[in-house]
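Only one protein chain is missing; all other protein chains are in place.
Each chain gets a letter, A and B, in the order it is written, and its residues are counted from 1.
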């Protein structure tokens, strides 16, 4: 039947049902919390501290720091958001999305179904993260970034080492489907990574890279020209 | 506790519990609707129109066009099927499967756990779609097609362009695990794509392709001979 904390502050929110909302979570007006969505779930350390004391989710409530969801968001059925994460306004998630603790997501960003955003990652505004991506701890994604389906971002050069080298993807970059981005790599402003590429080195701003490992092939300006031609063909069809 | 629309037409169906069935959904005899399965979920436009008006899933009901599930289907726990999608008879899904609006799936097709079938895609009958695939809008898959685990199908040559070029996979084709199929590609009848390949060009019927990017290596007839030998070795073991 779900559980909504008495400490939660909900605007005019549509709760679809079976929702668990823990701690001092804050949800803005006109947001939708989908069926079975869990918000403010405790991080591992908190959960471990509760074992032996808690006998149900309602006992987590005192320990959860809650999460924040802005206005006009759609959190679709079976998404889980951990405590201490903050989603801006007009954010949308697909289904089976998992967002761990201390994650920040900016306004108008869309996170596709089955994508996992791990602890301490940060995603800017107006990003489009497609289905099934993996975004590990320490990843920093700027504004207006596009990640195609099943993009796989890494953070440990010699796993499992414990030293995390986060990937940085700067404003306006485009990462094609199924690309693998090695730890510590910087994908520059407005850069483009072709689908299926393995990115082992930094990608310069406004540069298109491709291959396995990825190498520069042309500029963003040329990419835009190709895109325009592609769209024109379509209009003539 | 779930919600079943008064407009839904259910045959002798086994509902495992916590089910949400919206709009004039139709489910045939001897089908199983798994725990937590949601059927007839509204598309984005409908959902947005409900914000500010609806205060629970039951208010979605009037707006949902429902979905259709045939006879003898198994829709396993935590699958979500959107409105206007039609699944034939003897269709099975795994867990955490997401099927968006206007999708058609033919009889006896199996859709593996965690696979996402996006809006307007179409899948024929007797297909076996394995775990974790992504099938985007405009994809057309014929009959008897096999997709290995984590096949990643694309639809936009210069993302995010808004022009979708759907992939077509013809009857009897086999696509190996982890293959990436570029937008607009046609994989011909009885063609075979080796695991891990990046398919950038059309694949001729009855042709086996392999590599990154994929190139023709032999014929389907040779593939069948290799398979037969592989099976014989097994019988001798």
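Quick note on the criterion: a residue touches a chain if its C-beta (ideal position, glycine included) is under 8 Å from a C-beta of that chain, and two chains touch if they have at least 3 such contacts.
None of these values were measured; they are calculated from a predicted model.
K.L.:
Using the document's definition of touch, tell me which of A:12, A:157 or A:229 contacts the absent chain.
P.N.:
Answering carefully, the residue with contact to the hidden chain is A:157.
K.L.:
For a quick check of understanding: of B:87, B:135, B:150 or B:214, which residue touches the chain that isn't displayed?
P.N.:
Final answer for the missing-chain contact: B:150.
K.L.:
Tell me which of B:8, B:38 or B:177 is the one touching the absent chain.
P.N.:
B:177
K.L.:
Applying the definition given at the start, please give the residues of chain A touching the unseen chain.
P.N.:
Within chain A, the residues that touch the unshown chain are 1, 3, 18, 20, 36, 38, 41, 44, 47-48, 50-52, 54-57, 78, 80, 96, 98, 114, 116, 118, 132, 134, 136, 150, 152, 154, 157-163, 180, 182, 198, 212.
K.L.:
Please give every residue of chain B in contact with the chain that is not shown.
P.N.:
1, 12, 14-18, 30, 32, 35-36, 72, 74, 77-78, 94-96, 113-114, 128, 131-132, 146, 148-150, 174, 176-178, 195-196, 212, 223, 226-227, 230-231, 234
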